[in-house]
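In this view, the complex is presented without one of its protein chains, the others remaining in place.
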Amino acid sequence: MQDFRALSCSLGSGILSATCMEDRIATLIAESRPGWTLARPFFSDEAIYARDLDRVWRTGWLFAGHSCEIPKTGDYFSVGVDTDSILVVRGEGGALHAFHNVCRHRGSLICEAPAGHVTRLVCPYHQWTYGLSGDLISCRGMPDSLDKSQFGLQPVALEEVEGLIFISLAAIPPPFQPAREALSPLLQPQGLRRARVAKAVDYVVKANWKLVWENNRECYHCNVNHPQYIKANFDHYNVDDTSPAIRERMELAAAQVEAKWSQRGSGAAQAGAPTTHKLTGMTSFPDAARNIWFSANRTPLVEGYVSESMDGQQVAPLMGDYDDASVGTLRMRALPNCWNHASCDHAVSTRLLPLGPQLTGIRVWWLVDEAAVEGRDYELAKLMPFWQLTSEQDWEICERQQRGVNSTAYRPGPYSTDKEYNVESFVRWYLQVIQKPHALER
Amino acid sequence: MQDFRALSCSLGSGILSATCMEDRIATLIAESRPGWTLARPFFSDEAIYARDLDRVWRTGWLFAGHSCEIPKTGDYFSVGVDTDSILVVRGEGGALHAFHNVCRHRGSLICEAPAGHVTRLVCPYHQWTYGLSGDLISCRGMPDSLDKSQFGLQPVALEEVEGLIFISLAAIPPPFQPAREALSPLLQPQGLRRARVAKAVDYVVKANWKLVWENNRECYHCNVNHPQYIKANFDHYNVDDTSPAIRERMELAAAQVEAKWSQRGSGAAQAGAPTTHKLTGMTSFPDAARNIWFSANRTPLVEGYVSESMDGQQVAPLMGDYDDASVGTLRMRALPNCWNHASCDHAVSTRLLPLGPQLTGIRVWWLVDEAAVEGRDYELAKLMPFWQLTSEQDWEICERQQRGVNSTAYRPGPYSTDKEYNVESFVRWYLQVIQKPHALER
Partner (left out) sequence: MQDFRALSCSLGSGILSATCMEDRIATLIAESRPGWTLARPFFSDEAIYARDLDRVWRTGWLFAGHSCEIPKTGDYFSVGVDTDSILVVRGEGGALHAFHNVCRHRGSLICEAPAGHVTRLVCPYHQWTYGLSGDLISCRGMPDSLDKSQFGLQPVALEEVEGLIFISLAAIPPPFQPAREALSPLLQPQGLRRARVAKAVDYVVKANWKLVWENNRECYHCNVNHPQYIKANFDHYNVDDTSPAIRERMELAAAQVEAKWSQRGSGAAQAGAPTTHKLTGMTSFPDAARNIWFSANRTPLVEGYVSESMDGQQVAPLMGDYDDASVGTLRMRALPNCWNHASCDHAVSTRLLPLGPQLTGIRVWWLVDEAAVEGRDYELAKLMPFWQLTSEQDWEICERQQRGVNSTAYRPGPYSTDKEYNVESFVRWYLQVIQKPHALER
């Protein structure tokens, strides 16, 4: 314990040589006790944060935003990953492109607004002009000998699946195909490509991004902290506290939804999609052993609820392929930075971005069908509270945990095997990822 | 001088290896010139601040607060020492306990409010529940095999002397008994256990904690900076500027108080307690050679003053065992973080807590007799100004000194032997303490 303390202190004061630092991080990883929480430096230390940026945030696939946010050629939005700024642009012919928002001349940011519409990307400093796919078109004032083909905006890998846009800052990103195959069939009926953003709210949460994920990966905290959420969902019940009566309710809820679909033929059934998670507790995710960083599943809501809203009633017109409200809830999550909760009538996306060792930028979007009109078809006052309250309850929890974890007296504690199995999986996934050599070095 | 500058710069930029850093701190200590102010890094450097935390703040005894603030079982307040949060709780049977405010499960802060009342300490995250003495009582959702006795809140050493609560974060704290023996007889008649907090004010002062102490350890600055304070007190006079006329006034003031007590028999005399400091200047403190980090003494106020108030008149009912207002002023101080000035009718406590190399959190409390009622027995407008003005004058001085000391042109200067003897003692005490191996390593 004393040894650990010294280690933690040294990391905290940031006065070690680079080699020494690598050794210490390796020691910290090696000393992590399976089934227990991570040590203090993982949540507060600059060097660990730098490692997280390298191995997690600048290697993996990051959820950037929704394709429906940039429907027209020339529409763009920007995404910030620590000090990096990335542009996601709708190009000619509707193709999506991503590149670094950094002029190849003097390095100025090109687009300052977080979103907008352009015909060309013109650097405001000296008007170097790039096409919508990032190629340098003109650079008045430079010698004719300059080979423009060498000065396009630096490309960023981009993939889109059913309206969700993912980017990777890695030179050689991990394969995206497994994620597409797993997510596409489940996401498809929700129709996120044909959605519109009803509202987005930005938060700056004073907690390390991993604390936010650990909070997301268990519902052990739900009973007391999420009075709204637990009224609509079953997943706060786990193997140790699911009574036969509750088990019966869950089976009934699942059966009712399925029965409805089968009555209405295969088209509707496909739109509803099967209820893939019928067990107590949260669906297992992630899977460190198989490096599964993405997943989606459908699960029933409680009796009488057709939407994750305050009273369980529909708060917007049906979305996507749905022709009946009884579709339960569709969930999707992808490490390291997003999750999505969708009902028959709306979807809520959450995106994390790293701002510092103890600071995470979080955006929450509420999406409805593209044809829905505010005031006529939905009201924000009914659409938003369920997930706004639940989200803000979680951010408060995370900030309080960060403050406790910052104490020199904090020591790793044990996870509940019944209730925190997914947190333990997350930690294992994380430790595995930060030990892998950087994508650039492969 | 050039060598020193280089040293200072290197410390400032925080780019040295851990071993190298230890060597540099050792060099800085070795180069400290007796009787002169400390070098710049002692007031601004992160590495020195980390050393101060280790050897001073997480080793010695810290004033936490008053026992009268938590009179009932279940009352608590929290204290922050840099990133640590400590709970001080009134337990069953009236015993006081202190422990780290950090859940043993996932490390969340348990009590977020700075003070309150609880029947159990329940972590807001997953409701792990601890008793008032810190033992883990329940942890719903964890396996039955979990040995609760291993997961109590981490204890913090606590001592109480005449209503003042001290804590130590050290695994093996220094002995408290010498402090108790020295302080108890002098503090006892003031009755701080039977007091109530009339008001507490929190300050965040942009100065290293040692500058605040150095300011406290001399009255060389009083004449110009403290017009209120010098009207009530004699201790801004030193051997070099105490005229025979002033000497005569001092002796008279002391004699009058003592005469009064002797008239009224031993009980009152004991309540008043002897005037232990009759010399010019401030009482000598600390004593580095004998490691005396605590002291108390009584000294006369000027003629016509019975209280440290703006006009010298009583501003609240008599406190403690006093049955006469002529008790002069009782002073107590303990390194590294408190001092107390008490009159017959009220007491003012000051507590320092480290927030950063150039940031100190300071709380000032005004205490009156527990039976006193605001509006009827005292008014804040009369109770507070004397020490509020004097304190805020000092914080302004300290912040201005910090800004000067931050200059690369700052060089240690000489202390006045007549007027800054206690500052010099403080510096010697400090240098001695930070050279001692950490308590945990003993």
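Chains here go by letter, A and B, matching the order in which they are written, and residues are numbered from 1 within each.
Here, a contact is a pair of C-beta atoms (placed from the backbone, for glycine too) under 8 Å apart; a residue touches a chain by one contact, two chains touch by 3 or more.
Please read all numbers here as calculations on a predicted model, not as lab measurements.
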Touching the hidden chain in the complete assembly: which of A:E112, A:D202 or A:E303 does that? A:E112
One chain isn't shown here. Among B:T350, B:Q401 or B:S425, which residue touches it? B:Q401
Considering the complete complex, of A:V56, A:V88, A:C103 or A:C338, the missing chain is touched by A:C103
Can you name the residues of chain A that touch the chain not displayed here? 14-18, 21, 46-47, 50, 54, 58, 82-85, 100-110, 112, 124-127, 141-143, 146, 151, 154, 169, 440-441
In the full complex, which residues of chain B touch the absent chain? 2, 5, 9-10, 12-17, 20, 37, 214, 220-221, 224-225, 238, 240-241, 397, 400-401, 403-411, 413-414, 416-419
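By definition in this document, only the chains that are shown with their structure count from here on.
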Could you state the distance in Å from the CA-based centre of chain A to that of chain B? 47
